[in-house]
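Here the complex is missing one protein chain, while the rest keep their positions.
Entry: chain A
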Amino acid sequence: MAFTLYSLIQTAILCTNAVAVLHEERFLSKIGWGVDQGIGGFGDDPGIKAQILNLIRSVRTVMRVPLIIVNSACIVLLLLFG
């Protein structure tokens, strides 16, 4: 497996897109991963599920606008240069 830096960037963009696409009320609530089902124990260390839900929610919030910009740039570049 020979990795170039370009493939690393591609992987990062694809993974971030995959996490940002998980819709809150259409999908995550249906499988029990909604916002209200995450925050379980206060004061103690949160479990793995709470951490994952927190991560998904924060990625969605933080990376929404940069992903729009980066995806548009990728689309334009791929259209121009194949």
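Just so it is clear, a residue touches a chain if its C-beta (ideal position, glycine included) is under 8 Å from a C-beta of that chain, and two chains touch if they have at least 3 such contacts; residues count from 1.
Operating definition for what follows: contacts and distances are computed from a predicted model.
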| note | From the options "Exoribonuclease phosphorolytic domain-containing protein", "tRNA-intron lyase", "Calcineurin like EF-hand protein 2" or "Protein YIF1", the chain left out of the display has the UniProt protein name "Protein YIF1"
| note | Contacting the left-out chain: of A:14, A:31 or A:48, that is A:48
| query | Which of A:8, A:21 or A:73 sits in contact with the chain that's absent? | reply | A:8
| request: Kindly note down the residues of chain A that lie in touch with the hidden chain. | output: 1-5, 7-8, 44-46, 48, 51-52, 55
